Every structure is written in C-alpha cells, then in structure tokens.
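The complex appears here without one of its protein chains, the remainder shown in place.
And now, chain A:
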C-alpha cells in the first residue's frame, strides 16, 4: 500500500515534469518558427511597398518633360528596382520559376539607369524612351495590383509563408497554396507580355556577355576535332587518353568539355568551342609543391607559354599568388596600345614553372589579328585635364577597353595616386569622355 503510493507519486511527478518540459520545447519551437515566418513576412510586405513606390515613380517620370525632373524619378526607379530584387532574394522563391518577373525588374532598373544617369545628352526623353517607360509603367502597375491583393489575402486570412515554402518543396503534388499561386500568376502575366523595346543602347546591354559565336574564327569541329585540338594544345602525339563530350544546350556558346590524362598525377580539364576549336578554359589539377621560382621568374614562363601557343599577349597587367601558384593577367599590345578585351589569364606552378591553367575565353571571342586602332582626337595633355587635379598621375598608357555597354573604346589610361590609394582612370581619346574608373589594390 505504502509502496504503491510512493510509486504513483513518482510517476505523477515524472509525468508533470515531462509534460512541462514538452510544453517548453513546443513553445520554443513555435517561437523559432514565428521568427522565421516574420522574416519572410517582412520581406514580402517590403517587396509590395517597393513595387508600389516603383510604379509611382515610373508614372511621375512620364508626367514631366524636363530632364532634371525625370532624372530624379528615374534614379529612384533604379534604386527601387534593385531593392525589390533584393526583397525577392529574401523570399523562399528559388525553387519556382520567377525569372521573368526578375528579368522585368532588372530591365526596369537598367533602362532607367541608362536613360537617367548615364545618358550622354542632357535632353528630354525621346518618343521611343517615353513609350518604353509607358509600357513599363503599365506592367509594373499590373504587378503591383496583383501583389497588393495577395498582400490583402495574406493579412486577412493569416496566410503563412512557412506553408508556402513547404508547398514549394513538394512540387510533384498540385498545390493550392494562395501565396504560391499568387506569385505563379504574376510570373505568368509577365511571361505572356510582349518583349519590351529598349532601343539600341539598352539592348546592347542585354547581350553584353561577349560570347557571340559569330566572333569566333574557324569552322565547326566535331568531338574528334575537339580532341585533336586538345592534343595539339597539350603537345600530345595523338588523342589517346583524351575524351571530348559536347556540352548541353544551356551553355553560353556551343562547346565541348575535354578531359585528358597528363603524365604524372595530372588531369587536364578543358572547354573548347565548337566553332573553330578554340581553347577557352584549361586547367591542370596537379598538386603543386613548395615554390622554387619567384613571381618574377614565373612571369617569363607565362609570357613564353602564350608565345608558344600562338596567343598574343606581352603585357602583364596583374599578378597574384595563392597556393604555390602565380596567376598572371596578360594583354597584348599593338603599336603600344594595350588591348584589354583580349585578356588571357595564365596560372604558373611555382615549383617547376609549368603552366597549369589558362583562361582564354575573352581572347578567343575578341581577338582580331590586325586591329584598326583609331587616331586619337585629343592629346594626352588634354585628356589629363579630365582627371581630377588631386590625383597625382604616375603612369600613362593608351588602351582599348570595353565600356559598360560592352563596346570597345580607345582610351588614355591614367594610373595615379591620391592619398594612399591608387586609381586607374580611362579617358576616351576621341572626346575626353570618362569611360571608367577603377580603384587598384
């Protein structure tokens, strides 16, 4: 009798303790879930706010006809579109197609930047620009409307983003999650809309990646031809131990992935273009021992290597070192003009001076044998005036660089110091327009 009373007391106590513990665990888990949910809610409601402001500002830019006013609105559009993109990045939407909407936001941002901030002439909007802005305004208004009605639903029905995230993770089942459906509807609307017309400059911005196959020399090669190109490049007598596999349709340009067995423990991994069989990427993944060469000695190896491979490149523009390898960025010069679009990157193993890597994509796509270098319309001294007088100029070069639209520009390149920092300023040799500034480390 006595015994069972003690037992039952202990059992009851244990139950109470376990229950209390369980309750506390549950509460903590709820608190964490709520925290995560609130993060999503914040990002979602901010996104809606930013979209609302964005269409407001787009509308304002249409209503005025002075450059000054539209500039301030469009600069705001540019900022808000970046904000909205960043808000989307905080939502669990990475497993659902939302790329058309993101592209639209990006286009809005780029276009307003181009028109407002970076336009050469200080004049009001052209008709075409006005029409593009008008279309953007209408579409962003539509998006904003959808988003705000979804927002209302989320608030009224107490919808949770955590549920949306779960629904997205199980895409094999048909979902009826309001949030997911709302975003899918938005995406569908943007996808079905006609492509926007941005005019020539902004369209150039979209095709900027510089991997236009038409710029490659030569004819298409088959896998065997790619393997042969690799054998020639590596100095192998035949294609034994080399396998070339065509890359799928998602790549930037039709190409082959080529692997080759190298003497020793090395394995070569290359990307070779289908057109012309150009090597754009080469990597030898062998272990590199303790350095026996310094970066200065190895730089001679890097330039000699390019010469041996028939790649133009004589001016080293940047050196750095990690893991016993020296990495050299090299550009060719023609009549003393540095050709930056034809840059190659060479990796030299500092244990024996062997080249264990090459990036020649820019070179393959941009190399022109005998370049027409335009005559400078302003002198170096005149160009110098476009650099701040506070910068002490240390070096001057002439160079061809790509501007932010991917067009080649003939520039004076001034490397100068201000306080303890070094800057590189590119001034167009035709009219003194500033093409770009870099801070050098």
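Note that in this section a residue touches a chain if its C-beta (ideal position, glycine included) is under 8 Å from a C-beta of that chain, and two chains touch if they have at least 3 such contacts; residues count from 1.
Following the convention adopted for this analysis, contacts and distances are computed from a predicted model.
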Identity of the absent chain, which is to be given by its UniProt protein name, from "ABC transporter ATP-binding protein", "NAD(P)H-dependent oxidoreductase", "Spore cortex-lytic enzyme" or "High-affinity zinc uptake system membrane protein ZnuB": "Spore cortex-lytic enzyme"
Touch criterion as defined above, residue of A:74, A:91, A:279 or A:355 at the omitted chain: A:91
Touching the absent chain when the full complex is considered, from A:153, A:252, A:378 or A:405: A:252
For chain A, the residues touching the chain missing from this view: 40, 85-86, 89-99, 102-103, 105-107, 165, 168-172, 209, 211, 245, 247-252, 255, 257, 269, 271, 281, 283, 285, 290-291, 294-297, 299, 318-323, 326-327, 345, 347, 357, 359, 361, 394, 417, 420-422, 438-441
